[in-house]
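With one protein chain withheld, the remaining protein chains of the complex are depicted in position.
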C-alpha cells in the first residue's frame, strides 16, 4: 500500500528515485512533475500515467514494447538498405513541441513519429522495437511506484552514486548476508559506511528480532538508506549504536570494568528499555566468568562523545566523508560530485525531520533533545555490554576504512562457531586482513572471494549477454570463529591455523 | 605431410603429446602403444585407428558421437526413474578384459556395454550420448596426428604443466602477439621463460624475415617449445641470442664502445654470416649518431660467458630453473613435479641431438663444438649491436623474473612509436612496472589488462557455458614508445606522462 | 536444535559440522557412545556432547583434533548428502536477495532436490514465514521431510511429493516468491502465477541451458510477468600467498667483463602478498531468471 509518510521508489524507465509520500508535494523526476496524492492508498507496484501533473493508474502493460515472437524475427532484413543520416524523420523538433503543447499523449506522438519515419518499415522487427523503446523512453510518461526493497535500493545507488555505498554491488551484498548467516533472533555487529544500506539489509533479515549493534564512525550513527526501508519503530529498539572510537577500550581490563559496571546499572534502572533485546533475555552461562569488580565513578566521570551538535552538522559531515571517499577512489569523483546534488532521495535525518530547527541556545536546552541524548548514551552502554559479553552471532563490515583493525577489535565479541564477512572495494586491504587473521588464529574457513555478475538478454532469436557489465563488485573476506587457544603452553598440538594452512596450500 | 624427423602432436581424445616422427620407434600415449611408420607420408590432420601397435588411417567421423538433433531431444525423459547404483551394467570387468584379450574392436565392446546396460534406453538422448562419449574415450583407440600449431602447443602445456609456460593462457598470448604488432620484417626482442613458446610464436609470425633477439637467462638460450614448430633452418639465422646478465652493460658508455667495436669487426670479417638479418641490411640513418670511438682490446680481453659446458648441463640446468619457478608459485609444485617426468615431448636439445656425447676431454677439444661456440659468440655480438642501435620494433617479455628491470633495460633498444607487451602471472609486478614506466616517461598508452576466457557448449537444446573455466590467464602490460624528452631544461611544456595521467585518471 | 537459531552447547541429537580442513567437513548427528572415524583418528560423539560449538575436540586418543561447528545453511550446502545436482551458496545468495525474501515471506519451491536451497530459504523467512516445497521424486521428498524434522525446521516447511509441471502447485494467492529448479520450468509458470499473492510477488527460475531460459522467458512474458532479467553469477576464490619473484641478474653496468655467477640469479626477490586467482573455477552453474508479478489493476 502506498501510504502517506512512507518512503517509496518512483521508477521512470530505468531510473529510480526515493521519495517520501506526502500530499500536495510536487515530485520532480526525469523531466516529469507530479503530485502523489492520487496514488495514496493504491497497492505498491502500481503503474501510473502522468497527465497534468496528476497520476492516473494504468495497467502494467501500458507503454511496454511488444517483443517480436520468433516467427516474426526476419533475418532477411538486415538494415542493409538503411542510410542512417537523420534525414529519415520528416517531423521537425518544432512539430513535436507543438504537438506536446496541444496535449497530445505520448502514444500519439510516437505514432506520428513512426508514420513520418521513412525507414521504419525497412527496419527489422527488432530495430523497430528498439526504435519504439527509445522513443517510448522519451515521450511516454509512465511511472511505477515501488516498495524500496534492498534489491532496488542497492541497484539505484550503484547506478547513481556507487561511491556512496562503497561500490558494494548487489551480488556481493547478497553474499555477505548469506555467508554471515544473518537471520532473526541473532545478535549481529555491523560496521557500515554505505549510508546504512548494509544496516538496513541486516535489519530486514532480522525483522526486529535479536540485537543489531551498529559500530559507527563520527559523531552520529548515520543511516540514511536504513530509513528507506520503512521499518516499524519497534525495530529501532533492537538496534544499539556504538562509537568506533571506543572500540579500543572495549577489551582493556580498565574499560571492561567501566563498561560492565555502567551497563549493569543501566539494565537495572532501565529494565523496560531493553525490550526486544534478545541478549538481555538470554543470560548466557559464560557471562559469569567475564564479570569483574568495578567502581561506578570511572565511567560516569568520563566525558563522552558530545552528541549535542550532531544532528545539526550531520549533513555537512557526510559531505566531508564523501570527499574523503572520493579522495581514495578518484575515478568516482565525477559521479560523486554530481550525485551529491541530485541524489534521488528526500529521506529525513536519521532521528526524524529536523527541517525547522530552533536557534542553537534554545536547542541546546531543549528537554526533548536532552532526553534523546540521555537515551542514546544509555543505548551505547547497552551496546558495550553486549559486545563485551563476547557472545555475538555475526559481524558484517562494509566501510571506507582499512578493515583489519576493525576486524581485530570486533572478532573477540563473537562467540565461537559464528561467521563474519568483511567487504572491501579493493582486495589489498583484505589480503592484509587475511594475513593478520591467519597470524592471530581463532578463525577457520577464511575465504577471499570476488563475484562476477553479468546480465543475459533473452529475446526470441536475439539471446546474448549484455554488451556492458560491471567491472567489479568488490571483494569479500569471510570466515568462521572458533575457540582461541587458551593454553599457550601446550605446544604439542599444532596451532589450528598452521595445520589448516598446510592442508589448503 | 607427416614427415620423418619432424615433430608432430598425437591427439587421443583431449590429450596431446609431442613426438618426433621416427621409423621403428614405439610411441606410448594414454595406454596405447604404436609405431608411426604407417603414418609417414600421409597428410597432417589424419586420423588413425591403433590395431596391433600399427596405425590404420580412418575417416574423421570414426568414433565420433552423434549429436542428437533438436527434434530428438526429448525433454520428457529426465532420468527421473534412473537409480544410478552401478548395478545397471551386467558385464563385469573380467568380461570386458576377456573381450579385449580376444581382440574385440572398441566399437564392439561399447556395443556390448550398451546392450548390457539396463538403464541405457531410459536415458535421455543426451545422457546416452554422454555415456557413449565416456565409453568411447576408454575403449576406442583412435588418434589424430596434427601439426604442432601455436594454438595446440599452448593448450597442451596449459593442460599438462602450466608452470612450465608461466601460466600463459592462449588468449593472453594472442593479445601479446597482436598488441606487440609482431609481423614479418620487424626486429623483435623476446624474453621468454616459457620454454620458448613465446619465441616460437614470434618466429612463426615473422617467418624468418627480420630479426629476433632472444634475451636468455643462464648459460644457454633455452628454446624447447620453439623446436616443436619445425621451422626451416634458415629461420634460425634471423635469431640472435643475448645473455640477460649482459643487459646492464648494454648502454653504459664503456660497453657501447666494446660492443660496437667488436661487432663492427664481426660484420666486416663475417659479412656472409649476417644473411637474413634485416637490421644489417637496412642501415638506418640514425646509426651514424650512435657510433663512438672504441679500442678493440677492451672487448677481446674481457672473459665472456663460458659456453663450453652449456650443452652438457642444459638439462639439469632447466630442472633447476623449474624448481625456482615452483618455489615462486607453490600451488603448481605438484603439477610441476609430475609434469617433469611425463611431459609429453621428445624434443632434442636446442642445438640438435646430443644423445651420444663423447667423453668430456674429447668433447672439449671437438673442433665442431669449438666452431659452434665461436659462432654463438659472434651472434651474441651481433645481438649487442642490434640492441645498441636502439632501433628495434617490438619487445615481448613473458618470464619468471620480476619484469620491471628487464623492461627498463630493454625499452631504450626500441625505436619510438613501437609497441611492447609484458606478461606476468601476477599483477603486482606489473603494477610496479607500470608505476616505474610512468615515472620514466617515453611511453604512451600504458595498459594493464586481464582477459577472461570461457568456452560455450553449443548443442541442440543444451547450449550453455562450460561448467569449468580457467581462473586467470595472467596479466598483460602494454604500451607504445615515444621519443624521450632530451631537452631537460624546457620545463615550460609539461612532460607527456604527467599530462597523460591527468587526462586518463 | 534448530538450524535457524544459534545455541551455545552441542547436545545429544544435535547436528554438528565436523571440521577437519577447509576441504574436509562432515555433518554428524550426535549420539552418545558412537564413534566417528576421521583421517585424524577416531572421534567420540561423547567428547562433543556438552562442549561449546566452535570448540576444539580431540580425536585419535588426543593425537589429532577437529572442530565441532554449529550448522548453518551454508555449511550444510557444503556437506549435505547429495541426492541431486545442488544449487550452491553464490546462486542461493543472489536468489534470496532478488526474491526479496525476509522473515515472514511465504515461498514456493520446486524441486526440493537435496534441500540446499530450502535450508537457506527457511533460515531467511523464519520465524514467521513458510516454505512450500515440491519434489517429484518420492524418496527425495521423504528424505527432505526427515531432514527438516531433524534440523528443527518442520513448522516452517511443508514438503509435497508431486510433479508440479503436470499437476500444479495447488496453491492460490499465498506466495511472495516462487523458486523453480526444474528441467522444464516453463511448464510450471502458469501454476506459479496462481500461487503468487494477488498483491504481487517475485519469481526465480534456475536453469543451466540457454534453451531452457528462452522458453521460460517466453512463457513468463505471455503470462504477464514484468522486469524479466536473467543473470549469471560466478564465484572466484583467491588463494592468499606470499610470492617471491626473483629479480633478474642483468650483470654489472660498469663492464661487460664478468665471470658467470653460480645459479645465475641475483639474490634479491620482488616479494609481495597476493590474492592469487585459482587455476580453475566454476565457469557456469546456471542462469538465474527473475521476474516480477505486479498487482492486477482493479477495474472499477
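The first chain written gets the first letter, and so on, giving A, B and C; residue counts start at 1 in each chain.
Everything below uses one rule, namely that a residue touches a chain if its C-beta (ideal position, glycine included) is under 8 Å from a C-beta of that chain, and two chains touch if they have at least 3 such contacts.
Note that the structure is predicted; figures quoted are calculated from it, not measured.
Across B:117, B:161 or B:175, the residue that sits in touch with the chain not pictured is B:175.
Per the touch definition above, the residue from B:192, B:219, B:378 or B:393 contacting the chain not shown is B:393. Per the touch definition above, the residue from A:88, A:155, A:230 or A:470 contacting the chain not shown is A:470. The residue from B:7, B:119, B:163 or B:186 that touches the chain not shown here is B:186. Where subunit A meets the missing chain, the touching residues are 75, 78, 80, 162, 167, 217-219, 243-249, 252, 254-255, 258-259, 299, 301-303, 305-306, 320, 324, 327-332, 399-402, 404-406, 409, 426-429, 432, 454-455, 461-472.
Contact between subunit B and the absent chain runs through residues 43-47, 57-61, 64, 67, 69, 144, 149-151, 170-171, 173-175, 177-179, 181, 183-186, 204-207, 209, 284-286, 391, 393, 415-419, 427, 430-432, 434-435, 438, 444-460, 463, 465, 475, 480-483, 493, 496, 499-500, 503-505.
To be clear about the criterion, only the chains that are shown with their structure count from here on.
Compared with subunit C, the chain whose C-alpha mean position is the greatest distance off is B.
Chain nearest the geometric middle of the protein is C, using mean C-alpha positions.
Separating the CA-averaged centres of subunit B and subunit C is a span of 40 Å. Once the centre of each chain is set as its mean CA position, subunit A and subunit B turn out to be 48 Å apart.
Measuring from the averaged C-alpha position of subunit A to that of subunit C gives a distance of 23 Å. Contact with two or more other chains is made by residues 330-331 of subunit B. Residues of subunit C in contact with two or more other chains: 210, 232, 236, 239, 241, 274, 287.
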